[in-house]
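One chain of protein is taken out of this complex; the other chains stay put.
Up next, subunit A:
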Amino acid sequence: MTEKVKLLSHVEAINWNRIQDDKDVDVWNRLVNNFWLPEKVPLSNDVQSWNTLTPVEQQLTMRVFTGLTLLDTIQGTVGAVSLIPDAITPHEEAVYTNIAFMESVHAKSYSSIFSTLASTKEIDEAFRWSTENVNLQKKAHIVMDYYQGDDPLKRKVASTLLESFLFYSGFYLPMYWSSRAKLTNTADLIRLIIRDEAVHGYYIGYKFQKGLEKVSEEKRQEIKDYTFELLFELYENEVQYTHDLYDGVGLAEDVKKFLHYNANKALMNLGYEAMFPSSVTDVNPAILSALSPNADENHDFFSGSGSSYVIGKAVNTEDEDWDF
């Protein structure tokens, strides 16, 4: 980057005993409690499973993970950092540093997967592919442009769309393998990343909405139009990227449903209504269950098919302050 790096011009000692926005403390605590490192996940147990994949499936998996590595690298070294100068509270600044570090952990964890499963040659080839794939590079350039732009609200929109939408063409694959009982330890690691990205998208989206409250109605409309334009631009590119990756294994159409589903969630994180109708967000139930065992709607009384329903499953209820 040749541009002058934007930094805060003034900093005061952060006082965690004087809080302006409780959400900063809640999210900081949530992120700290969720902290993890790839070394804790027994990835080597996936070696046998990896060897059952065809060469095409292995190559696809490597490419998907280099694509995700690129996004995490951007978010860790540019995206989350670019939000710091716009922060409204000092605690918000601190949360962004946590997010930035965690993105670097995510980026590194893909390398742990690679070194466990693949040869140096295969790893190098996958990284070379990531620098040469037009649609992956385009996605990176689009968000990088907005991170370097001068509108704090637009930066948050780009950041939320990255956290809550752009990752999912990649996240689909480990959930797919997991649903077929393959690479299950790798999937466990990816689930930790998926959980983190949800908190990041939620928080940046929340701060975006707080910022939106402070601007004129005209500006609000401009930002809304911009958000949907950017989403469409990124979406069209994601569709191309999805075909590049998944056409060889015939999964592209299924992946696109997952994209629509997550685009809706990204919009909701920004406080906007979901855009894609349910007819195109009907994600394969096996993928949803791989994401969350509770996502099976048949547990719900309203959605259940018949006369009986399942009362909430047995759970650990040890909240000390729950005293009835």
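Everything that follows uses one rule, which is that a residue touches a chain if its C-beta (ideal position, glycine included) is under 8 Å from a C-beta of that chain, and two chains touch if they have at least 3 such contacts; residues count from 1.
Here, contacts and distances are computed from a predicted model.
Protein name for the hidden chain, per its UniProt entry and selected from "Protein NrdI", "Cytochrome b", "ABC transporter permease subunit" or "TonB-dependent receptor": "Protein NrdI". Considering the whole complex, the residue from A:Val105, A:Ile194 or A:Ala286 that touches the absent chain is A:Ile194.
If you put the hidden chain back, the residue from A:Thr184, A:Gln209 or A:Asn284 that touches it is A:Gln209. Residues of subunit A in touch with the missing chain: 21-23, 26, 30, 33-34, 191, 194-195, 197-199, 202, 206, 209, 213, 264-265, 268-269, 271, 273-274, 278, 288, 291-295, 297, 299-303, 309-319, 321-324.
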